[in-house]
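With one protein chain held back, the other chains of the complex are shown just where they sit.
First chain written, first letter: the chains are A, B and C, and each begins at residue 1.
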Amino acid sequence: MSEGKHDAQRGVAATPVGHVVPFKVLAAVWGTLLAFTALTVAVAGVDLGRFNLEIALAIATLKASFVLLYFMHMRYDRPMNAIVFITALLFFMLFVSLALLDSHAYAPDLIPGYAPALPQ
Amino acid sequence: MANIDTTTDAGGRGAGQNALGGDNYLTHGRGLKSWLFTLDHKRIGLMYLVVILSSFLLGGIFAMLIRTKLLSPGNSALMDANTYNQMFTLHGAVMIFLFIIPGIPAALGNFVLPLLLGAKDVAFPRINLLSFYLWVTGALIALGSIVTGAVDTGWTFYTPYSTTTNTNVIAMVAGVFVLGFSSIFTGLNFVVSIHKLRPQGMTWFRMPLFLWGIYGTAILQIMATPVLGITLLLLIAERALGIGIFDPALGGDPILFQHFFWFYSHPAVYIMILPAMGIISELVSVFSRKHIFGYTFIAYSSIAIAVLSFLVWGHHMFVSGQSLLAGMIFSFLTFMVAIPSAVKVFNWLATMYKGSIWLATPMLYVLSFLFLFGIGGLTGLFLGALAVNVHLHDTYFVVAHFHYVMFGGTVIAFLGGLHYWWPKMFGRMYNELWGRVGALLVFVGFNTTFFTQFVMGSQGAPRRSYHYVSQFQPYHVLSTIGAYTLAIGLVIVAVNLAHSLFRGRPAPANPWGGATLEWQTSSPPPHDNFPTTPVAGDPYDVEAWTYDGRIGGFVKKAPAGQPAAS
Amino acid sequence: MRLGHELIGRLLGWASVQAEGGFWMPVQGSTGAVVVDRIFSLVLWVSVFFFVLIVSLMVFFVVRYRRRDARDEATPSPRHNTLLEVTWTAIPIVIVIVIFVWGFTAFLNLNVPPANSYEVLVTGQKWKWLFTYPSGHVDEDLHVSVNTPVSLVMTSEDVIHGFYVPAFRLKRDVVPGRYVKLWFRAVKPGEYQIYCTQYCGTGHSDMWAKVVVHEPGGFERWLEEASNFLKTMSPAQAGERLVRTRGCAQCHTVNGTAGTGPTFLSLFGHQVALEGGRTAPADEDYVRESIMEPQAKIVAGFQPVMPTFKGRLTDQEVTAIIEYLKTLK
Partner (left out) sequence: MTGAHPEHLAHHFDTAEQQFESGKLGMWIFLATEILLFGGLFCAYAVYRSIHPEIFVYAHRFLDKALGAINTAVLICSSFTMAWAVRCAQLGRQRALVRLLVATIALAACFLGIKYIEYQHKWKEGLLWGKYFRAKLEQPAGPPTARPTPAPTPAFNPDERSLIPPAAEGPGGLAKRGPEPLLASSPGPPKDVQVFFAVYFTMTGLHGIHVIAGMIVLALMLVRATKGEFGPTYFTPVDLAGLYWHLVDLIWIFLFPLLYLIR
């Protein structure tokens, strides 16, 4: 046979692989996600002081977790897949936090509104 | 070596001997098509080797031109200032993106990794081939910029210079973007291979250390390269559309570009050095005929380096306008990343202690590595110390430090690994004497070239300078002489290896006495690597092998009480 | 702490670093240079120690344990030793922390200027440095007084440049769109080299200037005299200087090639073709108007991008520039 022609076996009497998520779970997650979308729009209309951003992000994270855990099968998968994903998030946070830390520290040196090539 | 019997015992050896005459991966399928569309990791590795060494040659030619110009401090008939600027940019870009980043993982790694795993191939052979062609595409696009307006930004593409220069930055950047994907896919393939294809008996802590090095590298390739990708995309958008994120003239922040760029490009130097350290770990054990000392510390230090390397990118920005606070954090972490490297060096030394040291060509490269990487690493301490960094930043001191680590570390280890696995790749032994002469000339030439640059740099010579004050001319002349010596050394290495392809003595299965799995199949290996799936033992149990003069290589010792089973 | 630094510095400093410049470091021209050199020699000796240790062990092992016969085996010895590993992890950690702390504190001192320092505005542009003194005088070299803390407020007009004085161990990238600060105190009168260290294009390696450190009192005399160049120089010479230092030369060449604006060569006294087909004679009034109200008459083929110099150039200065233009035949 030609090498690697098939990425997975087919028509082979082997043990089935992967986990089948029940339809009820999928539908429930779907409903929850839509509800949370409505919630985040509604919350955006209310001034929550300095926590606006935090709350919006918290809702988004919650929604994302549902997608990850059920739609993306993370709950049923090998933990290694989750570890890979979480590692990526950690590196991302590291990147953002150090870049933020520095840009905040040097922000006072910036000349406000400096953009000589812009048509005003 | 005394008393090497060059006759090979042709019959009755079975698997594990020279397979030049019979079926091996080189003869398995003939014709150009069988190479261009191959999914065999060994062939892909060889194709990588060819294109990567060609890039090395190209980058080397640029380097020689640069060094020749620098013989005199003023204008030169050889090239004007703009050409000079394009030369050093191309030298940097070709050497870094085309040669040294893919060098060890894609060429040597591709060939050796499945063999070390006792596997038939990498996890995704088609993605492996795709990765190779992405490399070719990226290289063609990037080098295409030479014709359409060679880039003069330096390999770092700092904004706003890169957004305002009139050279073809977009082509170069797009090429590097594609190369980045090649790198990502190689890393992805290796991680999955190491996770899923390890043979029976090979637990994580019985993996050869080269695999640990490759694994650390692959993590970096996966986690850092995408950030380079987005940086380059934004740079393209900046030039093509005037997007205004990095260009201060449009309200953007050029320092942010540097954060983006170095978030990749600092880990990138560890992409280059980690597999090199892995090679050294293999070689030092085999050529000392001794189990590696402190296996777990070396393995953990690879991962420690991989993780810490993400935390130190700011040390490229100590004088760039980064805040004092960030400078402090990054300086501290920079010193911390020195520790695992030091640990490795001490472990390699301890491995040599009471060993039986064979000064074959690969071992000469190991010694060379310890010497040069020692200097490269220690000069990192100067650059990590903030106050001293201010003086040395952007001078020839940095150039020298970088070359001591990248050439003295990575390229030397690459050459060592190449000489080590050459018999396995092609089934031929190269001339040992010329191999040693080459190694020696490379060592001498390299030190002459770059040690002078340390002195020049600390005296205050800025890098990337077409003109320089005449006070520095003696250093430059010496450095150029060294560069020529280095070039001669590399030519000798190349000729010696090329010569062996045609005239070399047929190599035995295990010419050096390595205990890792690749030495348990014939040289060169068959298409499927192993006739039967091997069971992995301790990869550093080199003492289980003994030299057999009749085949000029090593054979497994018989269990006590029986005669050697050759 | 400080005494400790002093002591270590004295002990180590003599061999590699001298005030007059040694094998490694150039002459020490500022107080900062002395501090940097001390740290440099500390790191140097630490490095030399470890390098010699590693290489001599390596050479010793190679000689002592060389394989003489192909069948030689290694002498049995342990495969790991946790105590040893921990030791050679811990010792380097301690050493690098010492280097870090010292390097960082010195760095802080180099970056925080004393309150009473004399401020000079440094502007980097392709490819030269301009130094603006509090009096408003602009010069192409940096003049300072010995033993006076001078703080530099730096910015760039175009791309990133790097301001570097090796003798002062002083370096900082000069970034467009922001101000960065540096300071130094020169300890010895003399002239010191300034380089650009951040690659900035064709003329990057020509972006040289000098720091001129004056004897006490000398700086004030120089500034007085230099500021009065309109009186001390001939009008044409003064005009030439103004064209170089006030930004005219950025867009207007004097060699006949067109830049962002028209060249100055053979301009004065000739007819100028304007946008819209008109012409105008390039006389005193035309030049004066073009400087003060640049949009009034636009030369054919050029963009109306020149800013006004009203309030930025005095009458006398404009006259000097006109005198200079007259000489460009």
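Note that a residue touches a chain if its C-beta (ideal position, glycine included) is under 8 Å from a C-beta of that chain, and two chains touch if they have at least 3 such contacts.
In this text, all values refer to a predicted model and were calculated from it rather than measured experimentally.
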Of C:75, C:135, C:232 or C:279, the residue that touches the missing chain is C:135
Candidates B:70, B:107 or B:184 - the one touching the absent chain | B:184
Touching the missing chain, which residues of chain B?
-> 114, 119-125, 127, 184, 188-189, 191-192, 195-197, 222-227, 229-231, 233-234, 237, 241-245, 247, 249-253, 256, 259-260, 528
On chain A, residues whose C-beta touches the chain left out of the figure = 1, 3-12, 14-18, 20-21, 23, 26-27, 29-30, 33-34, 37, 40-41, 44, 47-48, 52-53, 56-57, 59-60, 63-64, 67-68, 70-73, 77-78, 80-81, 84-85, 87-89, 91-92, 95-96, 99-100, 103-104, 107-108, 110-113, 115-120
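Basically, only the chains that are shown with their structure count from here on.
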Centroid-based (C-alpha) most distant chain relative to chain C = A
When the C-alpha atoms of chain B and chain C are each averaged to a single point, how far apart are the two points in Å?
-> 36
Taking each chain's centre as the mean of its CA atoms, how far is chain A from chain C in angstrom?
-> 45
Hey, what residues on chain C touch two or more of the other chains?
-> 176-178, 180
So which stretches of chain A touch two or more other chains?
-> 106, 109-110, 114-115
Note: in the complex, chain B contacts chain A through residues 39-40, 121, 124-126, 195, 223, 227, 244, 247-251, 253, 255-256, 259-260, 263, 310-311, 314, 321-326, 329
Which part of chain A faces chain C closely enough to touch in the complex?
-> 106, 109-111, 114-115
Which part of chain C faces chain A closely enough to touch in the complex?
-> 155, 176-180
